[in-house]
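Removed: one protein chain of the complex. Kept in place: all other protein chains.
A and B are the chain letters, set down in written order, and residue numbers restart from 1 in every chain.
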Amino acid sequence: MSDPAEASALDIPRAVREGATTAGAVVEAALARIAALNPVLNAFTDLTADRARARAAAIDARRAKGEPLGPLAGVPFAVKNLFDVHGLPTRAGSKINRDRPPAARDSPLIERLEAAGAVLVGALNMGEYAYDFTGENVHDGPSRNPHDPARMTGGSSGGSGSAVAGRLVPLALGSDTNGSIRVPASLCGVFGLKPTYGRLTRARTFPFVASLDHVGPFARSVADLAASYDAMQRPDADDPVCAARPAEPTASTLAAGLDGLRIATAGGYFHHGLSPEGHAALAAVAAALGVTSEVAWPEAARARAAAYVITCTEGAALHMDRLRTRAKDFDPAVRDRLIAGAMVPAGMVVPAQKFRRWYQARVLELFREVDAVLLPATPCTAPRIGQDTFTLDGVEMPVRANLGLYTQPISFIGLPVVAVPVPLTPLPIGVQIVAAPWREDVALRIAYALEGTGVVAARKPAV
Amino acid sequence: MSTPDLDEFIAASARVLALPVDPAWYPTIRFNLEVTFRLAALVADYPLPDDSEPAPVFRA
Partner (left out) sequence: MDIDLPDVVAEVRAAYDAYERALVANDVAALDAMFHDDPRTIRFGGGENLFGYAQIKAFRAARSPAGLARTLSHTVITAYGRDTAIASTLFHRSAMPGKVGRQMQTWVRFPEGWRVVAAHVSVIAEG
């Protein structure tokens, strides 16, 4: 392997199987790179070095005995610190959760990736309790964007975006309630997959909004995204929301090409507040795919509003006891959002859930006419850490409130999305490839074809 | 809603919910409530029939 830091989640297992390297060497290289760069990037909050070395040694022992190795053998990966990691209190980006007893068992997605041979090296920084689009954290410090460490990663899976973009690990897991995988994927210039709601088990993760929470992977190539997703997807009785659908592997159809796929763009709401970079990225992707069709996406603003109401109220309900007893230990910004959410009357929430069913029906009608829709992922490229506003057409817009504008109406009804990075200079920006429910294969196939044109890529940062 | 009305609402809600709310937090809580109420009004504006089903469906 020429540059271990650039090695993909498919290169590494091949090299390990062929004896070109060992799992132990790969893990040491990752740990060394994390030690060198994490002081700048602040992506990791915990390292599981001993466990990782032991796992790597076990893989190398298996190889020495000629036993079969998993498809992700030796691949180092990390998880947002809301995933249960055996022996660690599940932090979820908070100070309060540090007092929890250590998790008794890994979350199932960690178990499944490790069953495929991947090696967990640590847990990643995130916005407190996932109520965040910036990747900043008052307790652990902000995760930093490898393309410019003075800039935010986006959130709430900030450490996940940073770790993968910064080449600390080729694979990371994050979560996405209203955009928390797609926003950091966009700002950090990497690929992210938010699967269909209920596709990947959320068991043994610290929640945020049960109605809207998803989990999913980050990677630097579509093939890596598909490989990790395939290794993780199947039912899990421990998550009531996890669908009882058998696994539907995507790797074999990745290279099927675009024939027969109807792809369209959508403007209106998804162009309001979109920066020139965002427009350029969308246009480049549409041109590379030969897309000339548009659809009218229904009621996106109202959908975003409904998702917002459900988020702030369910989020608040989760934290009531903590707000009563540990209010001062919250990030003050999160605390005040949660307190406000606790005070919103139920009469405002039920209509949001009713609207959700209406809106889902309208959008599914759209997906009878198209197989995928291209949308922007974020309004702008990565703002500076601590930046409150960005300027568009001479108008100042608030950063935090607007970063999730285009992601929120999509996750609201659980549609699968692949966020693809367009390597603009100086900063990348993402595009969402949105498919019909359970059609991650379509979104991944389109992303793979796009990657082949060179229009999307996880460009190496200067760091 | 006026600031004094909202502040009364916050104070009363805090009592009902047994939530300790520092007076210094009121401006941000008020701002968040204003945003949420505005967005909730946008949702309420959409005329849905009485028999429209909420999205989550319980199976006995």
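FYI, a contact is a pair of C-beta atoms (placed from the backbone, for glycine too) under 8 Å apart; a residue touches a chain by one contact, two chains touch by 3 or more.
Source: prediction; values computed, not measured.
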Partner chains on view for the chain not depicted
A
Of the residues listed, A:Ala57, A:Leu258, A:Val295 or A:Val463, which one is in contact with the missing chain?
A:Val295
One chain is left out of this view; which of A:Leu69, A:Leu366 or A:Leu424 touches it in the full complex?
A:Leu366
Interface with the unshown chain - residue positions in chain A
262, 264, 267-268, 292-299, 362, 365-366, 368-370
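Keep in mind that, in the parts below, only the chains that are shown with their structure count from here on.
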With chain centres defined as C-alpha means, what is the inter-centre distance between chain A and chain B in Å?
29
Taking the complex as given, what residues does chain A use to touch chain B?
211, 299, 301-302, 304-306, 308-309, 312, 320, 323-324, 327, 332-333, 335-337, 339-344, 348, 350-358, 360, 401
Could you list, by residue number, the parts of chain B that touch chain A in their complex?
9-10, 13-14, 17-22, 25, 28-29, 32-33, 35-37, 39-40, 42-46, 48, 52-56
